[in-house]
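Of the protein chains in this complex, one is absent; all others appear in place.
Chain IDs A and B follow the sequence of writing; residue 1 opens each chain.
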Amino acid sequence: MIGRGALFVALLAVAVVPLAGPVYYATLMLPFFAYGVALLGLNLLFGYTGLLSFGHALFVALGAYTAAALTSAFAVLHLEVALTTAAVVGAAIALPTGLLCVRYVRIYFGVLTLALGMLFYSFLFKFYHLTGGDEGMRVLRPTLLGQAFSSLDKVAFLTGPYYYYALGLLMLAALAMWRVVGSPFGLGLRAIRENPDKAAFLGVDVRRARLAAFVIAGIYGAVGGVLLAVPTGLADPLLAYWTHSGNLVFMLLLGGFAHFFGPVVGAFVFIFLQDQVMSLTQYWRFVFGAVLAVVVIFFPRGLMGLFSSEGGFAPLPMPPPGNRLRGQSPRIDHIRGGETPPPIPPHQGLRGQSPRSKVSSTLLEAVDVRKRYGDVVALDGVSLALHEGEFVSIIGPNGAGKTTLVNVLSGLTPPSAGRILFKGAAIAGVGPVTLSRLGMARTFQLVNVFPGLSVADTLAVAVVSRLGRGHRVLAALSRDGEVRAEVEAVAALFGLGDRLERLARTLPQGDKKLLDVASAFALHPEVILLDEPTSGVSTRDKHAIMEVLVGAAARIGIKTIVQVEHDMDIVFGYSHRIVALHAGRVLADAPPDVIRADEAVVATVIGKRA
Amino acid sequence: MLGGVFHAAVLFLVAAGLQLVFGVQKILNLACGSFYALGAYFGVSAVSWALAMGVPAVLFPVVLILSGLLLAVIGPPVERLLRPIYDRDESFQILLTFALVLMFEDVIRFFWGTAPHQLGGAVYLVYGQVKVGAVTIPVYNLVVIAASAVIAALMGWLLARTRFGRIVRAVAENRRMAEALGVDRARVYSRVFTLGVALGTVGGALVIPATAAVNEMGIELIVEAFAVVVIGGLGSMRGAFAGALVVGVLKAVAIATWPELELLAIYVIVIGVLVLRPAGLFARAAA
Partner (left out) sequence: MTTTRRDFLKLAAGAAAASRLDTAPARAQAAPLRVGVLAAKAGVTAPVGESGLRGTQFAVDRINAGGGILGRRIELVVEEESNPKDTVERFRKLALQTKVDVITGVVSTGVGLAIGPVAEELRTIWLAWDGTTQKGVEETMPKPKYSFRSVDNEAEAVMASILAARHFRGKIKTVAGINNDYSYGRDNWAAFLAIMKKLGMGVTPVLDLWPKLGETNFTSHVAALGQAKPDLVFCSFWSGDAPILLKQAHAAGLTAGTRFVLTTAGGVHESMKKAFTPEAAIMGYNSMYFEAPNAGPLLKDFVRWHQERFKEWPSYESDHAYFTIVAYRAAVEKAAKAAGSQWPSTDQIIAALEGIEVESLSGRRGYRADHIMECQFFQGLTTHKNTYDFVTIDPVEVMSTKQIQKPSGMGLYDWINSWKA
């Protein structure tokens, strides 16, 4: 990250330009300020949320025309009014367009935003009675904080009071964005960028968060547009053309979208590079195309990426972990030492009591569930009930419908027929976010982490979600003691306490698995569904993981664990009950001893020792 | 109405190239308009040269198609340029194609200047005209429509019936699996991309006798091509066909009934489709 010292020096240099530098370059700094603001918003959308908009220029044009309308049509010259109105208009337009666009992701999103930007361009062109058409609309010189500075001619005004006003505004905008990025909301955005499905399962309302990011980006774009239009003195439709949006993305990439200061650096370099190259050759577009190609291929992290050590967003600063980690599982150390594990005694149940001795409530129930995919019947009338305090394993050969069952149970896939009840309420197809709020969590077969987030951040996503703080846009997450404490606690339970700052993608496979599960646990669900929790993990680590899992569940207070598992040692070692599926039907549903004796199950699922 | 179909025929060729490349390589090629422009400029030069060399005027469509195909040799090197970023986020791919757009604009300007290039009217009318109802249209317009339809059919046959087509579809469905089964991904990509380029360049060349090659025509066309793709559904060849027809015909209808709306017509269509049927008319499940 950029050092405080470097930042200060840069700020000083920028402040001094109008006094010491050539007048022309002082005027050139003005579009830099404007683009800086607009790009901070675009970076929130692209760098932090992972949505590449090819229509951001729409908002820049919107801001420009707002300023034009206010100053020339309504004779309102206060720049503050223009800025505020532009922000409001930007948000107002961003809301419906965002609703339309965030339904889609990636390429579709890019195509859609491009089309919407061009629609606005055509609108500006076409409704000339309103907008002036190709002739544009004048932007008259505004007053700053009520001051007209009428004794100054326009150049002196632009390189004097307006310069510092715009600089101040950029700094304010950056400060606000810094808070947004460091907030629980910002963390949610980063989670969405890294792995939107997992984010949803950790309770992040992906659609709503993307929309919020889009609206904020729209606001920043519009404010930037106002700043851009004042030096030009005219708002014209070409501001909304798609190649202008392309240039905005170019600037962002050039500076480095994975860094907070990337957009500002990118805007600066782009503007000054363009100025020099345009005077040198008429084929400057070729030069710029080549520069963009080089950046994309060789320096995708942009200029800031060259200076940053990790080339990724640095994890949110969190205080170092405490001295003694609670609940460090001895088994894990044991395993890492290379010794063979002692045999697993039959598990005692989550509350330390054999669950069969107690009448426990039914938490999760499937009632005659059927699921077909076209002609394929995945589930053919499955009924089962999961009670408080139980550890249930679902077993079956490939294609039996295990994962489908878990998907249906966890509300991800709606059943074709039948009901799913969680604590008595129907949850068929509610979706992951609601599910997490209701008190159920699940993990996936393939390790599902946020590659670019640290361990601490990953857990924080879940904790924030559980504490209901995901909507906080300006609160600093790094100062939230409660979240911090919870993160540390969960990390400790899973033996990850000593690597809170490590990025998830740098963890070994076993730790990734643990992190994946830990993050689900951090939601404090009542029921947790684990889809092959030990798959892809070496035998040695399997038991270690299971021990950690069960121990953590007990401490967190998870009431029911359901797992899909293939490793029969694990299955028999931990389950109170085993549900055997075959061809979409429940073959058997009984405690381990009974299952072991059931010949049909043995034949189809378990197999005999030869 | 026939004018709309003519426009649709041209749009289809560009959109087909776009869809093919997207479907297989998951790259949205912003430079598809640039290939179209290149085909147009090169087509003018090729036909002018051919006529000067004494090639009979009746053969000019052959010259056009050949010149379009010849130009497709830039396919492999361009694809090579895109190769380093295949496994990266799609945003990078679209940005790299944007870089190509910028570069191609100046390349065209460098070789052909900024003035419009066109073939004389004699070439356009070499096949004469025909009366369809109350309207007279040059036979060449029908030739273009027919050529486009033939190419559409060829593409359909290629993808459905040939071995290459099967491999292409396999790679489109599941790249890793196809690779694991021994498909040389690099070669397939190179060929698919070149085919996409060829569709664009041939499209540009075929249109030239009726219009002219003008500066920044590639940048202008992108918007329409995208509209076609959104309406038809990303990644689908049938979508390209349907989308092109919808755009071409609806634009013609707008011109005939409410000319003031011509500029906005295309966006109204796009937004309408998105609201009513978000995935487009023929969206692939994979996209």
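What we mean here is this: a contact is a pair of C-beta atoms (placed from the backbone, for glycine too) under 8 Å apart; a residue touches a chain by one contact, two chains touch by 3 or more.
Source: prediction; values computed, not measured.
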Missing chain -> touching shown chains A, B
Touching the hidden chain, out of A:Phe54, A:Phe125, A:Phe422 or A:Phe494, is A:Phe125
Out of B:Gln118, B:Ser148 or B:Ser236, only one touches the absent chain, namely B:Gln118
From B:Asp89, B:Glu179 or B:Glu262, the answer for touching the chain not displayed is B:Glu262
In the full complex, chain B touches the hidden chain through residues 1-4, 6-7, 10, 105, 109, 113-116, 118, 120-122, 124-125, 129, 134-138, 140-141, 207, 210-212, 214-217, 220, 251-252, 255-256, 259-260, 262-263
Where chain A meets the chain that is not shown, the residues are 18-19, 22-25, 27-28, 31, 125-126, 128, 132-136, 138, 149, 151-156, 159-160, 228, 231-234, 236, 238-239, 275, 278-279, 282, 284-285
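In this text, only the chains that are shown with their structure count from here on.
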Cα centroid separation, chain A vs chain B, in Å, comes to 36
In their shared complex, chain A is touched by residues of chain B numbered 22, 26, 28, 81, 84-85, 88-92, 94-96, 98-107, 109-110, 219, 222-223, 226-227, 229-230, 234, 263-264, 267, 270-271, 274-275, 278, 287
Listed in rising order, chain A residues that touch chain B in their complex are 46, 50, 52, 54, 100, 103-104, 106-108, 110-112, 114-115, 118-119, 122-123, 125-126, 242-243, 246, 249-250, 253, 283-286, 288-290, 292-293, 296-297, 300
